Structures are given as structure tokens and as C-alpha cells.
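Here is the structure we will look at.
The complex appears here without one of its protein chains, the remainder shown in place.
And now, subunit A:
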Amino acid sequence: MIEAVGLTKRYGDKTAVYNLSFQVRPGAVTGFLGPNGSGKSTTMRMILGLDNPTAGHVTIGGYPYRRLPNAPRQVGALLDAKAVHGGRTARNHLLSLAQLSGIPARRVDEVLGVVGLQEVAKRRSKGFSLGMGQRLGIAAALLGDPQVLLFDEPVNGLDPEGILWVRNLMKSLAAEGRTVFVSSHLMSEMALTADHLIVIGRGQLLADMSVKDFISANSADFARVRTPDTEPQLREKLTSALTEAGGQVLPEPDGALRVTGLPLPRISDIAHDSDVRLWELSPHQASLEEAYMRMTQGAVDYRSVADQRAGLQQPLPPGAQPPMPVPGQGQPGWYAPPPPQQGGQPFPAPQGTPGPSAPAGPYGAPAAPGTAPGGPANPYAQPAPQAPAGAPQPTAAPTAPAPATDPTKSEDAR
């Protein structure tokens, strides 16, 4: 049981963690998510008594870590895979920690076996790969057979077999009734491993809920509707009919429509009433990754922008499709649609979309280029690669399928 109350940490005038309160309960894997620099590691260090909080406190089993009796037997931690002296062999590294914690030396060989490092036990850890370093760090965390385990990015650098192993290890540790607190930025991994999520951004708590609640609270389920590509006017007709009925309609780059706020049968009825044929009507649920991206998009400190390669670009040959930007590059927000109750989440109005099919939300009006949340306007004013083009380009064949990269790859990655 880890309990943080009003945890705050400032380094000079930079606030790394602000007023963070949460509980981590035993018997479950609790995921700790946040973008880079959001304060995950700082929080972990404060839990372990390495950094003193500027304000607030954090306890493990009711004690601050530095006053916890038999601390190494109650808490094990992997903070940083390379936090070892590279000149020491794996076995001696673990032996020194075992001696420090009053753990019998044979336990060292046990944990070396558990993490699969027996064969390199006598080798200096300097020559270890990142994955082997992670395994050594996990061995150190397991050494005291503790009740509370903290792992900071445990799957970094592991091969698929290692990732699977860590996933099962976390689950089995939690199933034994231990408290397992795992930080990661790999959403797909957390979706498979964690039962509960604590999400922070810019050092502040964004969410503290179960994985299931997290997804449903942060990403509405939506329906994908596709009208015949050959008759664009049908699409416009359906869009206005659905909007009238109270649904939110967002065009997708390949010409399909994302509809939220209306159940599937109702969409079908409306289409039938307005005499529109449907090629597709399918239910979708956003993945954890999408939910996370949506939640943290305002709290990302380090964001990449699209590489403009200014001056290096060849003029596009007439009729060619400009390359589709990769999602996440300089255009935050091409993720799951906003949950209906929140309505006003920033959502990039896909520019270049024919007017009538633009979304009708508060941001629905075709945004002025400078203020579009879809990223800064291209300073070099190349008209070509705009954010996801909503409609098939008039020059391209009307039946053009989705371009190579589909930025709305949303369907349930789980």
C-alpha cells in the first residue's frame, strides 16, 4: 500500500510534481503513466525516500520510506537499469545488496535464475545489453522477496520474449497479494498488464481509475459509417441528417464518417429515412493508447513537429497525392473523438475538407489557418501537405482508398 498526499517537488523554479495524491493498493498491478518529463521518476524517487518532497508526504504501509522497518525486505525497486557499477559482476552486485539487506547469499543465485542471468552471473555488467541490465535491475528488486514492488520502465530494451516475461511476472506478483507499481509510457503494454491506472501530466494527476473506466471515460465509442464513394453528395446528406438528429459527425481522411452520440440502429434508421445507402456501419472502441494520447495531449512537454524539409522538397508532380503525415508529428489530436459529455476538446478541424461535412462542434467552423489546433501553420507556406485531407482529392480517382498511412488507426489495438 503506497499512499501519497499532496506530494509536491520543486527543483529551483521548476515544479516537477505538483500536489499529487493517490493510493496504490495491494493485489493489483497499478500502471503509472505520463509523457516524458511528467514527473513519474521524480515521484518514484520520492516514494523511495531518495528525494525529499518540497511539500506533502508519501508513505508505504504507513511509514515514510526512510523510517520503514526492514525497508529492503518490504520494498523492492527497479529505478534505472544502468544504476549499477559497470565494473562489478552481476553476482557481486546482487551479493552486496543482499548483504546490505540481511538476505542469505543463496537468494542471489535464486533471483539470477528467476531473471535468466545465471550464465552471465560472473560477467561485469558493463558489457550487458540494455535488456540484460533491465533483468539485473529486476533481480535486485526481487532480491528481498518484498511485498511492495516499484518498476520504472521495466520493459525498456527487452526483447518480445522478455516483455512477455515481465508482463506475466507483474501479474503473478500482484496475484500473490503484493503491491505492484509500474511506470511506463507504453500504452499497449499497460493495457495488457495493469488493472489500475494513475496518469500524470506536467506533474499533476490527470486520472486515477481502472483501465476499463479510463478508456470509457476518455474515449467515446464511435460508429464508422461509409457511404458509397461514388456519390459524395450522399455523404453530405447523411452528415446533415445525423447532425440534426443530435449526433456528432467527423469525417475521416479516407472518406468515412465517425459518428458519436447515436446508437448504431438509429444511424441505420436515419440513413434509411434520408435515402442514403451505406457501405459500412461498424462499432468501434478506442484503444487505451488513444485514450491516453487524448488525455495527455495538453500536457506533453516535448513534442515533435512535422519535418518540413524546407527547401529540399521537390515540387509535387501534378496529380500526385502529397504524403500523409504520420499521426503525432506536429499534429496532436488526431486521436479518439472527444467523449460526448466533454464536447469541447480541441480537435483539429481537418482543413481542406469540403465545407458541409465539417464537424458542427464548437471548433467545427473551418478554422483560420493560424489558430488551427492542428499545429502551427507551415511557415514556408507550401500549400501541399496539409493535415489529413478529409476528402478524396479532386484530381485523384474518386475511388482512391485510404492513403498508405491511416492516421486514424484506432480500432482496438488490444
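Observations
Simple rule for what comes next: contacts are C-beta pairs under 8 Å (C-beta built on N, C-alpha and C of every residue); 3 or more make two chains touch, one makes a residue touch a chain; residues count from 1.
The definition used in the following text is that contacts and distances are computed from a predicted model.
When the listed names "Heme exporter protein C", "ABC transporter permease subunit", "Cytochrome bc1 complex cytochrome c subunit" or "Response regulator receiver domain-containing protein" are checked against UniProt, the chain not shown comes out as "ABC transporter permease subunit".
The chain omitted from view is touched by exactly one of A:Val17, A:Leu79, A:Leu117 or A:Ile267, namely A:Leu79.
The missing chain, though absent from the display, is touched by one residue of A:Asn70, A:Gln118, A:Ser188 or A:Ser282; that residue is A:Asn70.
Of the candidate positions A:Leu7, A:Leu33, A:Leu48 or A:Ala271, contact with the unshown chain belongs to A:Leu48.
Against the chain not displayed here, subunit A makes contact via residues 1, 25-28, 45, 48-52, 61-63, 65-75, 77, 79-80, 82-89, 92, 95-97, 99-104, 107, 140, 144-148, 175-179.
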